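Just one protein chain is left out here, and the rest sit where they should.
On to chain A.
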């Protein structure tokens, strides 16, 4: 009988995830001198609930309803000509005008920076915001592009072959950030590398 695989470390538990998001909300307000004129856009998959949480916090703290949207960056990926498995295209919904707004792009994990690069291109094709800022729950390093986050829930130094797994109530039934050894996670989820990068909240 194979034993159930365990994460190497639990980096954030549900309380810590909540506190990190609250802190980010405060930083957003501070930096933008309130929440007027902002918009929150979550990157599929786990950026979307995180954006919704930030919107709820901003409404609670500032009494401002910040419009939220979702962004699927599949059609903007720079590796589409190389991927083995065809990525499923999901919905992009930005039901408001980006012009005259500062957009806060929200994702769970910042890793290589390639997802953010794609998201920036996608956003600019949708409209012309007055500015774009980036908020992430975890920055795990290993950037391949000159991109940095404006708001970071947790800076987490990692080895290249480790996996940062973000779980959220809305998508996974619980809130946590875990650090895994790649082989251990492979056993647990039973997926190959590439498909996991698609679906397990690993970020890129």
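Convention: a residue touches a chain if its C-beta (ideal position, glycine included) is under 8 Å from a C-beta of that chain, and two chains touch if they have at least 3 such contacts; residues count from 1.
Convention: contacts and distances are computed from a predicted model.
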Query raised in the report: Any idea which of "Cytochrome c biogenesis protein", "Aspartate carbamoyltransferase", "Amino acid ABC transporter membrane protein 2 (PAAT family)" or "Glycosyltransferase 2-like domain-containing protein" UniProt assigns to the chain that's been left out?
Result: "Aspartate carbamoyltransferase"
Query raised in the report: Quick one: which of A:9, A:75 or A:145 touches the chain that's been left out?
Result: A:75
Query raised in the report: Given the contact definition stated above, which residue among A:87, A:113 or A:153 touches the chain not shown here?
Result: A:87
Report summary line: The one residue from A:5, A:29 or A:126 touching the chain left out of view is A:126
Query - Absent-chain interface as seen on chain A, which is shown - result: 72, 74-77, 80-81, 83-93, 121-122, 124-127
